[in-house]
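Take a look at this one; I'll ask things after.
The complex is shown incomplete by one protein chain, all other protein chains being positioned as in the whole.
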Amino acid sequence: MTAGYLARKVGSLVVTLFAVLTFNFLLFHVLPGDPVRLLARSGHLDPQEAAQLRSLFGLDHSLPVQFLIYLKDVAHGNLGYSFAYRAPVTSVIGPALRNTILLLGVATVVTVAVGVLVGVVAGARAHSRIDSSTVTVSLALWSLPTFWTGMILLILGGVWLGVLPVSGIATAGYEFTTWGKVEDTAQHLVLPALTLVLVNVAEFVLITRSSLVEVMSEDYMVTARAKGLRRRVIVWRHGVRNALLPVTTATALYIGMVLGGAIEVETVFSWPGMGLLTYNSVLQRDYPVLEASFLIFTIGVIVTNFIADLLYHLLDPRVRQA
Amino acid sequence: MSSPVPGTPSVPEGSAYDLSEPVRMRARWLRALWADRLGRSGLLLLGIVLMLVLVGPILFPFHPTSFGASSASILQGPSSRHWLGTDELGRDILRQTLVGGRISLLVGVSATLIAIVLGAGLGLASGYFAGWRDAVIMRVTDFFLVLPTLPLIVALAALFGQSLVITSLVIGLTSWPQTARIVRSQVLSLRERPLVQRVRSLGATDARIIGSHLLPNLLPLIFANLVLVLAGAVLAEASLSFLGLGDPVHVSWGTMLHFAFSSGAMGVGAWWYVLPPGLGIVALVMGFSLLGHSLERILSPRSREAS
Partner (left out) sequence: MSLLEIDDLAVTYTRGESSVAAVDGVSLQVDAGEALGVVGESGCGKTTLGLAVPGLLPGNARVSGGQVRLDGRDLVGLGERELNAVRWTTAAFVFQGAMNSLNPVHRVERQIAEPILAHEPGTSRAEALDRVRSLLEQVGVAPARSRSYPHEFSGGMRQRVMIAMALACRPKLLIADEPTTALDVVSQAQVLDVFDTLRRRHRQALVLISHDLAAIARTCERVVVMYAGVVVESGPTAILTPGLGEASHPYTRALIRSRPSLRGPRILADALPGHPPDLALPMVGCRFADRCPVAIDICRTVVPPTVTIAEGHSAACHLVSEAVS
């Protein structure tokens, strides 16, 4: 990877981030009209607070100046003040972000690993019985609404079987040892993570499969067979290695989807992360928190895309030097 | 949600689907769909759901105010009186599910129409006019492609209110970028066709070239994409309504599940309240995605050779 390429990518990342901030500003500060009126409508403000806020937001300034103030605030990590929590938004978001990263991190690793593995098994035997049932099952899983899958798992695993916790991230009222705490968190993690894996794994199965099917018909796969290599080597070293390229690109789409999934799953299982925070901020019309959550979700997608882009360029020597 | 069913062959930049005979294609399409295992399952599934949702409420009308007489009739399991049990207000779930499907379908279809018109229009303009207009439109498209869809929809709905119109608008306005990209790359290859080149050199107007030469060739592709956008729109409506941002008066499947969730139906294991609307969503979405998957397979010359 050349320095010039990296510089270009970072440049485009900065431009996109700026565009996101502009979009966020337009969406929450300009489109709905006076944000203070919006807050007042939500019933969190008395007139005195409203007046304070008006000067705090600098609403007596022109829009461009307001935008500059907004940029300055974001740069200083000042994301506003939550009226539902009566606390700065950043202090509300901190722990929530950590919990969401834990949930999505675990779910993503399992999703990608299982998805790629199943996709390879199906794609290496294109049009076989295993392959076509994999496609059908994947399309069925893809059609599952995340929240509903969560509800079903909650009834099955939590209420009927009664073996797994169905709410929150920790069992209240217990003092745990360090190891006990990890175990407790892991138990709470199972159902929400499983929900995310179930509804998202199809994406990776289908993309890996179709990518591998295409790769398997490439000329260099005939070369690999002609060399007298073992089938496992042919499929993995020559097939999967090439088929993974589109999979990294697919991660970008996946991240956009899984953040939406986080809102649904965290709501169903009361997992105290960004998704539940978003849900609560919608219920309580806590706009500063909603705005900050959206901003963080968007930045998350953009940064992940950036990483996926770099990964792609590391994996494919053809573009690495381009 | 703007992403198509994953794993369907995406259109690489500038590659051409074989759409040379748009008119004769139409009859062949249906036959090809029926011949394809996935396509046929999709058609059957959609047929059943549409039948239930369109005819069902006529046979079993739902009365939103026919509450249960006593607390004993609340959240009751299936019985001879209520085949699929009752909700937290003692109302019949079967009847509610049948009519709720109409709302889900209505919002899904209107959101999809908005997204397709917007996406196809922008894609056409972008591919046809090229140059700076193309650059601008594609930058904007890529930007919207990156935005996380559900958080954006949630934010928009929270800011602008809850009604069927707003829900449709919000989903429609966030579901177009994929369509725009697909249409654009197809237009890019179509405009290099000798026929289009010749018509252009003969002095045909842009409107005429687009109207009589590009659009007819794009329709099959747009239709295949429309079906996939529909699947995404139905899912998006369900998610949004589940989060309590749907129209509270016109109860869709998603809104039903919202009430099921917030009334604590899951805590008492009221599966009869959770299953019917959810299965409705799954059937509808799966029907559309099977159909879309199959259509893309039929349209893509590369996979047609391979199969």
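Odds and ends about this structure:
The first chain written gets the first letter, and so on, giving A and B; residue counts start at 1 in each chain.
Operating definition for what follows: a contact is a pair of C-beta atoms (placed from the backbone, for glycine too) under 8 Å apart; a residue touches a chain by one contact, two chains touch by 3 or more.
Just so we're clear, the structure is a prediction, and the values are computed from it rather than from any experiment.
Contacts of the undrawn chain with the visible chains, over the full complex, involve A. The omitted chain makes contact with just one of the residues A:49, A:131 or A:316: A:316.
Checked against the hidden chain, the listed residues A:3, A:75 or A:226 yield one contact partner: A:226.
Where chain A meets the omitted chain, the residues involved are 218-220, 222-231, 233, 237-238, 241-242, 315-318, 321.
Definition applied: only the chains that are shown with their structure count from here on.
A straight line joining the Cα centres of chain A and chain B is 22 Å long.
Across the complex, chain A meets chain B through its residues 16, 19, 23, 27-28, 31-32, 38, 126-127, 132, 135-136, 138-140, 142-148, 151-152, 154-155, 159-160, 202-207, 209-210, 213-214, 217, 250, 252-253, 255-257, 259-261, 263-264, 267-268, 278-279, 281-283, 285, 287, 290-291, 293-294, 297-298, 300-302, 305. If you check the complex, the residues on chain B that touch chain A are 1, 3, 5-9, 37-38, 41, 143, 146-152, 154-156, 158-160, 231, 235, 238-239, 242-245, 254, 257, 260-261, 266-267, 269, 271, 274-275, 278, 281-282, 285-286, 289-290, 293, 302, 306-307.
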